[in-house]
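Before I ask anything, let me first share the structure, which is written out below as structure tokens.
Note that one protein chain is taken out, while the other chains of the complex remain in position.
Let's turn to subunit A:
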């Protein structure tokens, strides 16, 4: 008797779990990002710019710790500090004084180093226009479901960032590179962090959607370094990245901290400069974007002993959410289009905009598309490029229209009799 009740309880528990798991499996087919990439660039050469290499390596370390593998990280270091002959402790790069934390580590993989870190190579990595013989580890192989983290550090000024003391990248070039990435569908969402003097000038010119940017200082302000180490003889880290590293050390892969916490890192009292951020191009609410969406590579993994029939699940999801999903996508795309129109000083006449859903009888659900708080009218047939399209694609209205035209012409002919 007891065994029976135990069994029944167990089976109900299992079935409850299986329902839960099926729900979770259903969530796999909803949109969002599926993979994470990181492009971390240090642009400064020479021993006294040790802190820029330490900055980049500390972000590399955090990103690796939170799950992004080396194959998805493009690390560019313009000079070698660890095995530099002036380094009193070779094969180490420290971020805290008294040599507390070695951010170089034991299994670092640098993809672009030394003279390879140039503006041209950086832009080629972003846009994907690399020579065919470039190895995989040097490419950014992102797709339209990738969340990318881009971190730049070095010496900069109002509207530019210096690469290796011999060339610069301007904010316009950077904005255009991101636009190319958007048009080629190379990212889902992009987080851009820059730690340099007057860093906010670098994100002023962005105009592509789904970009969020953070900088260590405003225009007209300098970013300052944190603390020197007397044994090594140079400043070890910049302030903004130092406090960013401390913040990231508390994040673990299951952490629910969101972007709003990231904006609070390093207030003016600690940083001396005022960090800035830009979220107007980001379509989601920054509070709903988790830190691990960009810094980590969190996979939605559920371990289950149940067998789930995926074809039923897909059909169900399609039938239930198909039209709604599509409408959401259309609304998103239309919003993006509106943004583009606005930024290019064009206007979209929402009165003349109509929408039509092609499909069979199941699409006769009451649906709405709203752009800029204005409901778009739904039509069931519309004339486009001389052809009357109807929502069932059966051409009846087009034939009727043609008959009308012919009847008019024939009618005139009949008058000549």
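Please note the rule applied: a contact is a pair of C-beta atoms (placed from the backbone, for glycine too) under 8 Å apart; a residue touches a chain by one contact, two chains touch by 3 or more; residues count from 1.
Quick note on the criterion: contacts and distances are computed from a predicted model.
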Refer to UniProt and select, among "Nuclear cap-binding protein subunit 1", "Phosphatidylinositol glycan anchor biosynthesis class T", "N(6)-L-threonylcarbamoyladenine synthase" or "Septin", the name of the complex member that is left out.
"Phosphatidylinositol glycan anchor biosynthesis class T"
Contact residue for the chain not shown (choose from A:36, A:95, A:127 or A:164)
A:164
Sort through A:83, A:141 or A:329 and give me the one touching the missing partner chain.
A:83
Among A:114, A:253 or A:287, the residue in touch with the chain that has been omitted
A:114
Interface residues of subunit A toward the undisplayed chain are 45-46, 80, 82-83, 89-92, 104-111, 113-116, 131, 133-138, 164-166
